[in-house]
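Take a look at the structure set out below.
Missing here is one protein chain; the remaining ones are kept as they sit in the complex.
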Amino acid sequence: MGRTRKPLRAAIIGLGRLGSRHARHLANQVQNVELVAACALDEKQLKWAQDELGVKTTYTNYKDMIDTEDLDVIFIVAPTPFHPEMTIYAINAGLSVFCEKPLGLDLEKVDEMAEVIRSHPDQIFQSGFMRRYDDSYRYAKKIVDDGGIGNIIYMRGYGIDPISGMNSFTKFATEADSGGIFVDMNIHDIDLIRWFTGQEPVQAYGLTSNIAAPQLADIGEFETGVAQLKMDGGVIATLIGGRHAAHGNQVELEIMGSNGWLRVGEHPDLNRVTVFNENGVVRPSLQSFGERFDDAFTDEVQDFVHNVIVGKQPEVTVDDGIKALRIAKACQQSADAGKLVDIRL
Amino acid sequence: MGRTRKPLRAAIIGLGRLGSRHARHLANQVQNVELVAACALDEKQLKWAQDELGVKTTYTNYKDMIDTEDLDVIFIVAPTPFHPEMTIYAINAGLSVFCEKPLGLDLEKVDEMAEVIRSHPDQIFQSGFMRRYDDSYRYAKKIVDDGGIGNIIYMRGYGIDPISGMNSFTKFATEADSGGIFVDMNIHDIDLIRWFTGQEPVQAYGLTSNIAAPQLADIGEFETGVAQLKMDGGVIATLIGGRHAAHGNQVELEIMGSNGWLRVGEHPDLNRVTVFNENGVVRPSLQSFGERFDDAFTDEVQDFVHNVIVGKQPEVTVDDGIKALRIAKACQQSADAGKLVDIRL
Amino acid sequence: MGRTRKPLRAAIIGLGRLGSRHARHLANQVQNVELVAACALDEKQLKWAQDELGVKTTYTNYKDMIDTEDLDVIFIVAPTPFHPEMTIYAINAGLSVFCEKPLGLDLEKVDEMAEVIRSHPDQIFQSGFMRRYDDSYRYAKKIVDDGGIGNIIYMRGYGIDPISGMNSFTKFATEADSGGIFVDMNIHDIDLIRWFTGQEPVQAYGLTSNIAAPQLADIGEFETGVAQLKMDGGVIATLIGGRHAAHGNQVELEIMGSNGWLRVGEHPDLNRVTVFNENGVVRPSLQSFGERFDDAFTDEVQDFVHNVIVGKQPEVTVDDGIKALRIAKACQQSADAGKLVDIRL
Partner (left out) sequence: MGRTRKPLRAAIIGLGRLGSRHARHLANQVQNVELVAACALDEKQLKWAQDELGVKTTYTNYKDMIDTEDLDVIFIVAPTPFHPEMTIYAINAGLSVFCEKPLGLDLEKVDEMAEVIRSHPDQIFQSGFMRRYDDSYRYAKKIVDDGGIGNIIYMRGYGIDPISGMNSFTKFATEADSGGIFVDMNIHDIDLIRWFTGQEPVQAYGLTSNIAAPQLADIGEFETGVAQLKMDGGVIATLIGGRHAAHGNQVELEIMGSNGWLRVGEHPDLNRVTVFNENGVVRPSLQSFGERFDDAFTDEVQDFVHNVIVGKQPEVTVDDGIKALRIAKACQQSADAGKLVDIRL
């Protein structure tokens, strides 16, 4: 793509933890795009976007923004339940859409959203499976694809937040529907397992607990979820979602092959410093997935911009998003019902 | 115990890979015991015991040995199916018995064996859960017992043999009954999970595969087994047994607590050497559990000798052995039947 | 700084390995600056800058560029011997200057350059000690400054290139003067030792060898250099420069304090993937300092731009550059002469 083309005109809905990160990347790092408008309910967030990022116009109603601005693309980083309606509105307005994961929480609405997306094949729709853009996962994927570890036998995905995030989660889950532990914490792991194996799960056994955070029961949440998946090609997988790691943000993926294994993120190293002190030999840990995946977030958005410019649908489709959601919900259903659940995608 | 007491007179049945290790420890390292006799079918093994270990008399029939020799204790390291009858014979002959794990493969015979053991409370019976004697597990256990990681939420036990052991396993499993992947590879993990949590599993979901070693199907074996366990106190556990690790012998235990985690044996480091070469930064790996647990094997036998001398039953009982076996079999049963299995201990 | 100010107009001299990195950062990532011109001898490099980075005008003569363009700042990334004359020319033309390290190779010319810089205190001069901008070193520095490891006793700095860079070094050193192993490979370590300790070295014992690359003797270079420094406040330091690491690019700094140690970059991890294969447990290694320090390179240039805009001289001064150069040369002199050298800064 030439450097002299006019940048895409972009708007963003949502300026929270993740939204502000995307907005900052769009304003400062992503090429060939201009962040011209932002929508949020919080005035302070909108002022930040104007002052710090130079966003010209701000809105508190996303439909007004879409109707008013001359936009090419929109980034939807609002609370998950709103993803379907916002996506549908934006697609119908002719925009290409980048929508954070998960696609939604209500499968019926997500199916409706997918229908609209599919009926506009010239507009690009991309969802936020940013791990596929992370250097370490890509490196691992290449080893696997090159046959470097033989055939995959087993995979294990951990998505476990640090204790330091517990208060903000409790606040969030009190006000909104998190989708449950597997949807909230393992949707990326599910996507990675499908991506690495090319297989689909057919059966799930989920278990949940609140040993570490009994208070979560009051808001209908679980601190820990564990699920074992049987894949249609024989691979076995384990998912663990959690919210109470003392050390930091444990996002770990194990890929056991017939001729070698890989672990991505075995330890969540904060940086390249090793500390030798009275505790022993210590590697300080990352506390936030944002820090961990900052480059991946930038790269996925850059790729989306590129896809829009060249008119190419992304590798990861709306179907991938729907399947990941169905699988996460099946794990939750198994845990809730106390029995094995067959998965039909 | 004083140093001047007469050493216990001991015999051993079985001089294979593990039997020869025990015999060597008895002859050279364990205090207050004398290895006076050995029984094996292989004449070369018997000659080795005489020449290298100074064992005075050898036998090819274990009953002859028990009937002839003036023994205090016997070590049973014969193939697993023979454990019950040998134990029963030795107990009835008035000996204290150290029996390798698992207690047997046929639950009915194991129950019979347990009955005999229980009816001779003055004779010591100890089974080979040697990991309880390993420095690293003991260190971890102490942290857990001292509340160092809060309440246990989740445990994960890997018992995965290296590829380098595949031929010897195939030969072994062709000639004998291994008991299946969970009995053969995870019985220690099961014991550790019960030991660390003080909880019993109530439900198992097992899955097995032969992706890495399709030839094992011919002898009715699986290369990999994965099982998810629900414990009666809310802990969730994952077991993985395998026979095809490219790097070495992966015996790893993870203990996730509400306030910290422990991993024992995260990497099977061969020694304290780090190699920086064209592959990157490399830690060579152990290939054998024998090397890994050599000190634990010595310490458990020393503890058994001590128990016999002071007349104290060991912490780990015949019931522990039976329960571990039932749990492993339930995992296998679940995998074979393709459904959840309720465990009744 | 507001977002609406006019960006600084920048030019760059040199588009080689490091120059092209700076140019790409200036064009794509650094805020408040516009890369309007580039100078290089290689036409292909100039075309790349035009096509890929959108640089409007290119030159093969740096004086023409400075005379012709309306510039605020210039980035000097040409071969080291040219740094002084280019800096002097640019400063005299009224520009602020970012000059890569080392400042030069001839101490007389560097002193002259410093004189010119000092006589233009309103123009910003910053040299490329980018490690001070690296997250890991900053994290370590904060621990030290907060007293987290007590008083510094000893420091060790390794700057060792991978074997994979040997050919390109040989070509470079055949055509140009590298400055010698300590100047070429340890100037950053020297800066870090001065930065962390606040002390100056007073004595050096240098030793060099060509065991790993005897052919370097033909071009007057050494493969390895080791120097021990005595600092005026009692700290002791070791420097190692090398060009023949089999695993990758080893840039390691150890800081031993009276109450704890830090190691930065103990292993040059390529990413977050751990490989378990027939070699053992492996962490693949970085091959290039560019990859290692990409973020630091961006941040130091961003900081320079900020300094120019607000009119603030950087923390690291031309004197820091001169002192680091004198120290590196003293190490070389000791090795060449085979005796202790007293350092007078």
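A, B and C are the chain letters, set down in written order, and residue numbers restart from 1 in every chain.
The working rule: contacts are C-beta pairs under 8 Å (C-beta built on N, C-alpha and C of every residue); 3 or more make two chains touch, one makes a residue touch a chain.
It should be emphasised that the depicted structure is a prediction, and the values quoted were computed from it without experimental measurement.
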| item | value |
| --- | --- |
| Contact residue for the chain not shown (choose from C:Ala10, C:Ala173 or C:Ile240) | C:Ile240 |
| Touch criterion as defined above, residue of B:Leu18, B:Ile143, B:Val202 or B:Leu340 at the omitted chain | B:Ile143 |
| Listed residues B:Glu34, B:Glu112, B:Asp232 or B:Glu266, member touching the removed chain | B:Glu266 |
| Selected from B:Gly54, B:Gly94 or B:Gly198 as touching the chain missing from the view | B:Gly54 |
| Candidate in contact with the missing chain, chosen from C:His120, C:Arg138, C:Lys230 or C:His306 | C:Lys230 |
| Interface with the undisplayed chain - residues on subunit C | 149-154, 163, 205, 207, 209, 211-213, 223-224, 226-228, 230, 234-236, 238, 240, 242, 244-247, 256-261, 266, 339-340 |
| Positions on subunit A contacted by the hidden chain, ascending | 245-248, 250, 267-270, 275-285 |
| Contact set of subunit B toward the excluded chain (per top definition) | 3-4, 28-29, 31, 51-54, 135-136, 139-140, 143, 148-149, 259-266, 269-278, 284 |
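One rule holds for everything that comes next: only the chains that are shown with their structure count from here on.
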| item | value |
| --- | --- |
| Separation of subunit B from subunit C, taking each centre as the mean of its C-alpha atoms, in whole Å | 57 |
| Centre-to-centre distance between subunit C and subunit A (centres being mean Cα positions), rounded to whole Å | 38 |
| Contacts with 2+ other chains: residues of subunit B | 245-247 |
